[in-house]
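What you see is the complex with one protein chain gone and the rest in place.
Letters A and B mark the chains as written, and numbering starts fresh at 1 in each.
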Amino acid sequence: MKTLEETLRTWEAVIGLEIHAELTSLQTKMFCGCKLEFGAPPNTHTCPVCLGMPGALPVPNRAAIESIVLAGLATNCEIEKHSMFYRKNYMYPDMAKNFQTTQGPIAFCMRGHLDLAVDGAAAKERVDLGDCAVGEQCGNVTRTEDGYVAHVGITRIHMEEDAGKMVHFGGDEGRIAGATHSLVDYNRAGTPLIELVTEPDLRTPAEARLFMQKLRQIYLALGISDCSMEEGSLRCDGNVSLRRRGETKFGTKTELKNMNSFKNLHDGLAYEICRQAEVLEEGGIIYQETRHWDPTMKCTIVMRVKETADDYRLFPEPDLAPYDLTDEFIEGVRAKLPELPDEKELRFQRDYGLTPYDARHLVEHRETADFFERSMECAGDDAAAFAKPLANRVNNDLLAYLNNHAEVTLDALPITPQRLVDLERLLADGSISTKQGKEVFAALLEKDCDPAVIVEERGMKQVSDSGEIEAVVDEVLAANPDKVEQYLGGKTGLLGFFVGQCMKATHGQGNPQLINEVIVRKLSERA
Amino acid sequence: MTQYVNEQDVRAIAEYTRIGLTDEEVAQMTIDLNSIIEGLKPITEYDLEGVEPTFHPIGSLSNVMRDDVVTEGFTQEVALENAPHKQDGCFLIPSILGEGGDR
Partner (left out) sequence: MAVERDLWRLSAAELQRGLLAKEFSAKEITESALGRIAQADPEIHAFLELTEKAAYKQAARIDEALSQGTARECGPLFGVPIAFKDNMNLEGTHTTCASRMLENYVSPYTATCVARAIGAGGIPLGKLNMDEFAFGSSTETSAFGKTLNPWDRERVPGGSSGGSAAAVASGMACVALGSDTGGSIRQPGAFCGAIGVKPTYGVVSRYGVVAFGSSLDQVGPFARTVHDAACTLNAIAGRDPLDCTSQESTVDFTANLAEGVRGMKVGIVPAFMEAKGLSPEVRHKVEEAAANLAAMGAEIVEVALPNAQAAMSAYYVLGPCEAFSNLARFDSVRYGYCDPGHKDLGSQYEASRTIGFGSEARRRIMLGSYLLSSGVYNTYYYPAQQVRTLITRDYNEAFGKVSCILAPVAPRTAFKFGEIADPAEMYLTDMFTISINIAGNGGMSMPVGPGEETHLPIGVQLIAPAFHDELMLRAAAALETVYGPAPIAPDFDGLNDNAKAGE
């Protein structure tokens, strides 16, 4: 199989996403007062409504409707005042009523969009922008200095309910195929779910991943879902088709499931694009089918062939009154909108003078963005000078640590914004070296104390006394006359050697910048 | 009489609604359904141009919602009380896909 890059030179991938988010921040289910709780003993959060007992009737959760309107406002959707719930009829054992209560042709949120800034490696997947000049709009993207911005349409966000959970036995690794029996737990049944459907505006797996990441940031900022891809509170299906570059007609699409991490989303789509290209290049045809991404085998497997379109016998739910949202309701929700990642990014650039790149990566994670902001407050008069180093520290070191320790949350760590600022001060006034700074930072993640204490304890106070440094430099130069000769003869690369020797002599505590200066000065005096 | 559904359609509907019918029953059901659907003809002959549908006979009632407050539900025991088959606090069902299932 060709690589993704090769494939995308010949083929244009057309990708649309369907993203489900459970509204885990709510107390209760969509249509009944049962508690929302992940991991409770099976069937302990059920009632006549979510068990689909005969005679039970649904009553919608107001907070869920507010949440979806919030999601719609945050994704530039138009809020439809008039909408209804519908019944989507199909029999499946995880669906207690054997119909899903969902929305019809008109959802609460319609016609939205998100703009994705794509840069770095992610931008390289887009091989068709060679002729697109910076600032120019080419299709749905606008070229930027370090990549491009993609305008991705959102068809709709609708409100629905989740199904129960099933565990399968007797087959391989709990798979449904080959299972002899299954157990059904309806605790999750009726969990409020919002489904966002994008336009087929995405062209690369990287864009798809970025869209998903950005949407997750937004939902987290709104506080409507914990967006855990692992626990399934944020789920994504992808629709993929290919067409030859220059072609305008869409190809046959496949639907891809089980992409339960950003990496799986990217890799699953990338594989499927390459697979389809191979089939097409060999003269084969793509069947409209549902495929399952297997991250261990690194391939997609057919789950179900759709011979005909599913007929769900959709009709308006007679048990639920229609919606006629008032301006008052919508404006009330709008007033609850928090600052969104895009706004925060602009504010970070404007108020702290950060580069767009730094600002964007800071706001990617709400926790770290907040941490950065609180650090900036602690920095006081030094804020302007500290913005860049603090941003780097958070974006690089702190984030790397959090990424490597998925089980740890930032607020559980002993490091505080004040301590981070104190660390930067020690660096700024030359008390410790950059290398020592890294060591202190690492210690701050584990030990509940101020950076000064660590510096003291470890005796890592940087030697910045110029008299002391000069003595060390003289010593080193005197001990290496041959090297001095060579240096003076033009082998200036030896400077590093002298610095290293001096650092060794100061047990790593010499201020490397100062040592550097002294060596250069002393050697030039000899020249 | 117009044939609205043939036996093949009836078999497909039976499969979708999960109702098992013998060949004889399929034949009879086909006759019954065609006769009933024929009786619905008036609805197709009405001039309904521009008439809005009324899905809910409840006047102007709208936006009926409840607060996000937990109410007491069933214990596990009560939830499973009527279950034909249960195991480990769950409803027990036989193989979903069966042999050669495609879902």
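Methods note: a contact is a pair of C-beta atoms (placed from the backbone, for glycine too) under 8 Å apart; a residue touches a chain by one contact, two chains touch by 3 or more.
None of the values given here were measured: they were computed from a predicted structure.
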- Query: Which residue, A:263, A:313 or A:507, contacts the hidden chain when the whole complex is considered?
  - Reply: A:313
- subunit B residues touching the chain left out here are 4-5, 9-10, 13-14, 16-21, 29, 32-33, 35-37, 39-44, 46, 48, 51-59, 61, 64, 66, 74, 78-79, 81-85, 91, 93-99, 101
- Query: For subunit A, which residues lie in contact with the unshown chain of the complex?
  - Reply: 47-48, 51-60, 87, 89, 91, 93, 96-99, 180, 184, 309, 311, 313-315, 318-321
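Please note the rule applied: only the chains that are shown with their structure count from here on.
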- Taking each chain's centre as its mean C-alpha position, how far apart are subunit A and subunit B in Å? 41
- Which residues of subunit B touch subunit A in the complex? 16, 18, 55-56, 58, 61-76, 79-80, 87-97, 101-103
- Interface residues, subunit A side, partner subunit B - complex: 26-28, 32-35, 41-48, 50-51, 59-65, 84, 91, 93, 166-168, 170, 176-186, 303-305, 311, 316, 318, 320-326, 329
